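My questions all concern the structure below.
FYI, not all chains are in this one, though none of them got moved.
Chain lettering (A and B) follows the sequence in which the chains are written, and residue indices restart at 1 in each chain.
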Amino acid sequence: MHPNDPVAWPHGARCAVMLAFDFDAETLWLARDPANAKRLGVLSQGTYGAKVGVPRIIETLDEADVPATFFVPGWTAEHHTGRVESILRHGHEVGHHGYLHEWVDPQDPAREEEIFLKGLQALQRTVGVKPLVSRHRSSVGLRWPSKRIAALHRLPIRSVLAARCALRCAPMAARSLRHLIRDATLGYRSPAWEASLNLMALIDKHGLRYDSSLMDQINPYHHVLADGRRGPVELPVHWSLDDAPFALFSVKSPRTIVSNEQILAVWQDEFSEIYRWGGLFSLTMHPQVMGRPSRIALLRAFIAWMRSFPGVWFARGAEIAQAWTDACLSNRGIAP
Amino acid sequence: MHPNDPVAWPHGARCAVMLAFDFDAETLWLARDPANAKRLGVLSQGTYGAKVGVPRIIETLDEADVPATFFVPGWTAEHHTGRVESILRHGHEVGHHGYLHEWVDPQDPAREEEIFLKGLQALQRTVGVKPLVSRHRSSVGLRWPSKRIAALHRLPIRSVLAARCALRCAPMAARSLRHLIRDATLGYRSPAWEASLNLMALIDKHGLRYDSSLMDQINPYHHVLADGRRGPVELPVHWSLDDAPFALFSVKSPRTIVSNEQILAVWQDEFSEIYRWGGLFSLTMHPQVMGRPSRIALLRAFIAWMRSFPGVWFARGAEIAQAWTDACLSNRGIAP
């Protein structure tokens, strides 16, 4: 299997769709400039994500019957705990997204680990999600420790004929997934998508299974650790599949706000070709951006449009990382 | 009543529309850089708002028969007094918008209050509008002191069958509103939408009733003051419902100037979904931007488009704040 080959997704799906929401709330602005802590107007942009964005997005995902992944900084979990709980309650995955959306200097690995743990601990303390395994799991290797998540592969995917999504069609499996997801945080996304060589070792050491911060591929791949072992799965991202470059305005760095039509054009063109190739369509959104009224309408329309293609598998990050690992195991010799 | 629930607008309207114009004139440029005072070319952009923008906008609102709110810095009232008088004469509301469009350091509350008062005093001295009550109105509570403004609730709203707007259909009520509006300034909008924790107390202390500077909601809400009392009503705003990010160019911070079609697309998508939710559509414009010939055509077209929906209530900020307060009173237990 060549890295650019079509991925063997579960159920023969051509394309996996990962809908990810970075629930930064106020941290997006606090991390840019600590003085923003006193700027109510600037902060209110982030607050919108919690007050309106998350409830409207959950409602929209519910109506469309698709699962999503929310990457949550520790600070957000502490200050908007109820919102993060409702994300979990609706069956979505919560991933790790730093503590205060810090962009840590890669020269300072001690600080990097400190922030990494601070975010993880906040997630555990507030909403009870934690990595699946302890640091000392040397024998675990590539497999996920839980049989429950492996069951996901047996879920039917949505097709033209089966318009209801997988999780609704297989309520038992969905229930166990939900149970797992309320317990575990399995993936990491770095704030502003910045990363260091050290980061992949940190992710591995602390029991997470995937990263979603880099732009060097369309398909997932495995990082290789310093000792040669396979590290976390990477679920790649890209600026053109992010809502912020299109619709996040900042008075200090003004940017054109574009129409739904123009965003849809870019996203549809990306989706169509990835679907043609057979790969992973990974879309990054922010409740404070995508939660605006017009963008909720965009989300609704775009999900409906993707669902009109046969063989599209809407899945959480953890499911996609697991599916990729399994596909690799059945194709030994794949380049990492 | 949950904060994201449809608002119980007067007359059963689904959606309230607040057309607001920030009449900054030259202050927009003077506040950015005092050296602009000598730069005739830079300043002339602001002057346009007074010389052409305001008259053309008033004309367009008259033709469409809809009321608007103009937020006016004290300096503008001093230097373009005739224009502010004509705004009042045509039945529009004048709100408080600082003195010289200053962005006051939130660390300096004394300076914040000084500027706040300087702007208020300029409005009173030049065009005679002032807050409705003295500082010592402890017994007033939530209610508006004037019965005249309460009469607004009885105005019929425009519907598909009643194509003429409320104020024309109810000339007596309109006359009393106009009388009030020529006397009072009831709302505050901070320059550049910046705000501090102290600001809401200032607004309350000096007898204003609403703020329109924050982005954390679609619907109005009540601020809570330090002593636990309900503070001003917030009428939220957003960058995507502002003409400046789309059409205000600055040689020092160049920005793409977009076509009417693209602006219309964003605003229509926002309106359509807010209409669907049942809430407040709050649009911020600037005479120096929206007063350009092409944008006057946009304003005319966009108002006509919104009027084609049934149950849309075009109202001034003061009316919307009052309507929200009344809706809250009849739904005790609402979260602020």
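The rule is simple: a residue touches a chain if its C-beta (ideal position, glycine included) is under 8 Å from a C-beta of that chain, and two chains touch if they have at least 3 such contacts.
This one's a predicted model, so the numbers in the text were calculated from it and none came from an experiment.
Visitor: Which copy number describes the whole complex, given 2 displayed chains of the same sequence?
Guide: Every protein chain is the same sequence, and there are 4 of them overall.
What we mean here is this: only the chains that are shown with their structure count from here on.
Visitor: Can you grab the rotation angle between subunit A and subunit B? Superpose on CA, round to the nearest 5°.
Guide: Rotation angle, to the nearest 5: 90 degrees.
Visitor: Please give the residue numbers of subunit A that touch subunit B in the complex, ascending.
Guide: Result: residues 38-42, 44-45, 47-48, 51-52, 55-56, 247, 249, 251, 254, 256-262, 292-294, 296-298 of subunit A touch subunit B.
Visitor: Which residues of subunit B touch subunit A in the complex?
Guide: Of all residues in subunit B, those touching subunit A are 3-4, 106-107, 190, 192-197, 199, 213-218, 236, 238-240, 245-246, 253, 255-256, 258, 262, 265-266, 269-270, 272-274, 276-277.
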